[in-house]
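Sharing a structure, written as structure tokens. Questions coming.
The complex appears here minus one protein chain, its other protein chains still in place.
Chain nomenclature is as follows: A, B and C, assigned in order of appearance, with residue numbering initiated at 1 for each chain independently.
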């Protein structure tokens, strides 16, 4: 398995599944967001608090590759890496089914920093994470 | 059919259904909320704007009776009445399947007014609606 | 604190909050459903599997009392009791904020059994749980 900066164990819920009995595609974005926010919380930060201080980290682009569907009440690992690419912060996020470590979703989430309403180079964020 | 103050035609979406192929119970609360907000918008008001002005209309209690399930991509009518009961504003909301006007969900939603953080008698709201 | 048959620790996610920064009312129904399904899973059962075997446990009525709102990324305890009341199975479910054990939501969820499409007295379920 690849090395990750952060791994969170989560579990799907039945209401997140659609009539095919598999997790609806949009819900993976929820899992990915929850993982980023949880990782940040464990670093002592919060998107919410940053927002109140005038610093918004905003998703500009997201690519999701769907490999293997998750079903209801299945445990999975949500893994995260982070790199800087110009003004963008790129979260590389993979979701693995826990039972057999099969890759379910592979995502790339590009975010930019908005400081008091204007696009920033992102140094405020970069220095917090040594990027 | 009962008489209502306001009726909104809506349609279910497939992602709102669970693996039984019927709309997940929690989503009816979304329909009911959307109906209240839409009704308010058409009166020229907005919960959001009230929130910014320090006036919050907060749901204190909700009772939902599930009669007939809706399936994906089905049209329905979401109907609303409003009455005052002491400090409470009671929304009586019914959802009917459009194809045969069968009653799907019957709900009672009790809300109270919070003005600058304190429970209010609700006169700010009552006068807007002649209650 | 009251005694419960089952307690599950959960955590809110930021996307479940609305613009007031608190968990949207409908999401508590998701938490309550997830708790019932998780409890059942730990007993070795599954609503999904029952559904495939022709046995559906269907929510007929739900009452939710909203006491204290939860915010994003807050831990909470979701507690459950179960009793039988005629053909109904009544789940009494309470949600407490973990930090101070304040009661957030108190719910009563009444379900009935449908066996091969017809309302059942519920003995299939009752005997599984000694009710």
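What we mean here is this: contacts are C-beta pairs under 8 Å (C-beta built on N, C-alpha and C of every residue); 3 or more make two chains touch, one makes a residue touch a chain.
Only a predicted model underlies this, so the values are computations on that prediction, with no experimental measurement involved.
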Given the contact rule set out at the top, which of the displayed chains would the hidden chain touch in the full complex?
A, B, C
Sole contact to the chain not displayed, among A:5, A:60 or A:131:
A:60
Quick one: say which of A:7, A:29 or A:120 touches the chain that got left out.
A:29
Pick out the residues on chain B that sit against the missing chain.
13-15, 21, 30, 33-34, 37-38, 41, 46-48, 72-73
Can you list where chain C touches the absent chain?
14-15, 17-21, 24, 26, 72
What chain A residues would touch the chain not displayed?
19-20, 24-27, 29-30, 33, 48, 51, 56, 58-66
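Everything that follows uses one rule, which is that only the chains that are shown with their structure count from here on.
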Once you've mapped the touching chain pairs, tell me: line, ring, star, complete or other?
complete
What angle of turn lays chain B on top of chain C when you fit their CA atoms, given in steps of 5 degrees?
180
Which chain has its Cα centroid closest to the overall Cα centroid?
C
Geometric centre distance via CA averages, chain B-chain A, whole Å:
33
Go ahead and note the Å separation of the Cα centroids belonging to chain B and chain C.
22
Taking each residue of chain B in turn, which ones touch at least two of the other chains?
19-20, 24, 26
